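What you see is the complex with one protein chain gone and the rest in place.
Naming follows writing order (A, B and C), and every chain is counted from residue 1.
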Amino acid sequence: MAHVTNPQAEEILDKEFKCLNAGFVRLIDYMGGDESIVQAARVSYGKGTKTVNEDRGLIRYLMRHMHTTPFEMVELKFHVKLPIFVARQWIRHRTANVNEYSGRYSIMKDEFYVPEHEAIHYQSLRNKQGRRKEDVPPELRRKVLDILTSSHTQLYGEYQKMLEDDIARELARINLPLSLYTEWYWKIDLHNLFHFLRLRMDAHAQYEIQVYGEAMAEITKKVAPMAWEAFEDYVLKGERFSRLELKVITEQLDVQKITKESLECKGLKGREADEFLEKLKNLAKV
Amino acid sequence: MAHVTNPQAEEILDKEFKCLNAGFVRLIDYMGGDESIVQAARVSYGKGTKTVNEDRGLIRYLMRHMHTTPFEMVELKFHVKLPIFVARQWIRHRTANVNEYSGRYSIMKDEFYVPEHEAIHYQSLRNKQGRRKEDVPPELRRKVLDILTSSHTQLYGEYQKMLEDDIARELARINLPLSLYTEWYWKIDLHNLFHFLRLRMDAHAQYEIQVYGEAMAEITKKVAPMAWEAFEDYVLKGERFSRLELKVITEQLDVQKITKESLECKGLKGREADEFLEKLKNLAKV
Amino acid sequence: MAHVTNPQAEEILDKEFKCLNAGFVRLIDYMGGDESIVQAARVSYGKGTKTVNEDRGLIRYLMRHMHTTPFEMVELKFHVKLPIFVARQWIRHRTANVNEYSGRYSIMKDEFYVPEHEAIHYQSLRNKQGRRKEDVPPELRRKVLDILTSSHTQLYGEYQKMLEDDIARELARINLPLSLYTEWYWKIDLHNLFHFLRLRMDAHAQYEIQVYGEAMAEITKKVAPMAWEAFEDYVLKGERFSRLELKVITEQLDVQKITKESLECKGLKGREADEFLEKLKNLAKV
Partner (left out) sequence: MAHVTNPQAEEILDKEFKCLNAGFVRLIDYMGGDESIVQAARVSYGKGTKTVNEDRGLIRYLMRHMHTTPFEMVELKFHVKLPIFVARQWIRHRTANVNEYSGRYSIMKDEFYVPEHEAIHYQSLRNKQGRRKEDVPPELRRKVLDILTSSHTQLYGEYQKMLEDDIARELARINLPLSLYTEWYWKIDLHNLFHFLRLRMDAHAQYEIQVYGEAMAEITKKVAPMAWEAFEDYVLKGERFSRLELKVITEQLDVQKITKESLECKGLKGREADEFLEKLKNLAKV
């Protein structure tokens, strides 16, 4: 057997997916794909599947039952250019490997995140974090942008002045702002990447990191399309309900009316349908 | 501020919770509790809560929104005696610290797991793993127990014979069976413990590890009762639905009939109720 | 058995160890100490030690042979206030738990790192990172400090202006500089803390993080004094030599002259001395 590759992924290898005003995400390398998830699962669960269709079923089964270790067998390596305040949220995901551009070794480049007009928002009223939807008037947007960009010029100028005076790089850089761009190589396995995307593509995440999440979703889809589909169906577009919420919901449900036939119309069939019916039966009992 | 302790936890410190025929779990030490979860969350989200009631609300909020890091601020250390086949499943949880009794350094004790009569079951027909409910006739149970216990005596005898001949311990032990008991110290943070319990208290987990899960649940409840309650409500007794399953469910739901008042009767109030209503509204839209 | 505590550690619990112009480290809580390292090692290596002296010997043995897991059985929780550029280096240590003050939820405070005069240095000529020893003339120091502090005032003013205009906190903060102070709770086990200290107390680490390393070393010493001593002797003040370096060194050594008696004069006795003599004998052979 040779390396598991995917023509769709090969095509985008190394291509820049633009993010924000000057950032990007690039897939530098990857190891494995849907095929290697199935291969690893087979070691645990026995020979099994041979057709593409069976592969898809197995991958969905693994996702549904949180058998996460086979997804760890796929690895992706990204090159990312991103503002430091985004990097600070990103790095909280610990199960990854990172090499970042170092301001101690190298001179930071004159590149800063400047939000687009539409990204400038008022403080959310309902959430302590986040922005509210209401439009900010153009003149306030202008004012904000003026403040941001004029300090960029000034701060970078001061940085250069200190470097010209031969002040240590590691010291000269400490007044550069969180909007400055940095770069890194970031390597992670598919299971942990899904966890990252679940949190960072969420509407509660800061807009700027969501942009990176979307770009990485595009890339991930190409590396492992079946796994992505399962992740989307069960996690991204799925929902969790608490014990009390389930009580409210099941009271309204007429479980008798949900049959294998009615499920099939909605695309739920085979083992997925059986397991759903059993789940409903168990809930009705509680 | 002194160490965060909990009188209920202090009381069970060091007590053996029996598991299976010769195993146990003991809480050896712990650091923190509900109070330290709140304390850590406050660093991130600002001053806030002061009353016990507000603490409970905050902990439930954190659990609901998967803000898991404050739960990592509580640490528990267990002393466990368990059969090796259980240990092999357990050790798959990597975010923990372990010190195990070593068969290279020390002589293994003459203690083996022998299942109770009721724990002897036929192979499940529906799951490749697991047991089916149907009763095994007493004479077959007897036969199984005879096989198991007679090899214990024999294998331990052979082990001793090799030790008497001064064969290296690390070699003499290799024919001891997976039912042999081992011991370890196992330390983990509360977030990762919850993850462990979610998987190991599940009906699909092997019966023998479920027994340990139940014992540890008892202990955990005493260390962080509010966190436990939130974990139970949102995770253990909660449920996840996929995109397609949600479609089936929401078609039957009459969201108009679910009001804040009706929710309050079922114990769902305040922010929890608001967020539930919004979740339903969003689902209805899709 | 009750919680393992240490009177010396109890005394400093919660006390601020000042770092830089406005930062600090505080020990918030801890679990275990030398005693729990010994206790965990005993599970693996058998009953053994009873006297304090034997405990010390065992801990040194563990450190010498990189039996690191018993050190993981001790846990320390710190509250730290630190400049963001220090936080960015610190967070690279992944085996730790963190809760950081959030600029999305809360308003950042008006506190910035300003180096002392003596901390302002020229770029090192020999290392790409780091500072050189040569003194910077007072007028250049003054100039640097003027640049730094005047932007602090300006940037914080602009931040406030945007907050007054009700711009989202998560956006208003992006131009704040890396010298701004943040705070976090940081929890780690002793083995991984030692690794952190080894790297961050090193002369090649940035001066500002070394300051925190020194403060944490003071604290760690009080929690586990014997483990600290072993760490200092074997790691911090020890040295590694490569294959080629060993060749050069051993050529000059007259191993015959190194006897158990001569070693004892220098404080090397018992098992430590035996193992050293054997190490030398093996090197001489190569």
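One rule holds in what follows: a contact is a pair of C-beta atoms (placed from the backbone, for glycine too) under 8 Å apart; a residue touches a chain by one contact, two chains touch by 3 or more.
Treat the numbers as computed from the prediction; the structure is a model and nothing was measured.
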Relative to the complete complex, which of the depicted chains are touched by the chain excluded from display? A, B, C
Contacting the left-out chain in the complete assembly, out of C:52, C:107, C:246 or C:284: C:246
Would you mind spotting which of B:6, B:21, B:68 or B:206 touches the chain that isn't drawn? B:206
Tell me where the left-out chain touches chain C, residue by residue. 45-46, 64-66, 69, 92, 128, 199, 204, 232-234, 237-249, 252-254, 257-258, 262-263, 266-268, 272, 276, 279, 283
Even though one chain is not shown, chain A touches it at residues 1-5, 13-14, 28-32, 36, 39-41, 43-46, 69-70, 72-73, 75, 77, 79, 97-102, 105-106, 183-185, 187, 189
Take the complete complex as the reference. Which residues in chain B touch the chain that isn't displayed? 83-85, 87-88, 91-92, 94-95, 98, 102-106, 113, 115, 119-124, 128-132, 136, 140, 143-144, 147-148, 151-152, 154-155, 158, 161-162, 165-171, 173-179, 206
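The definition used in the following text is that only the chains that are shown with their structure count from here on.
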Top chain pair, ranked by how many C-beta pairs fall in contact: A-C
With chain centres taken as the means of their Cα atoms, state the distance from chain A to chain B in Å. 29
Can you list the chain A residues in contact with two or more other chains? 92, 128
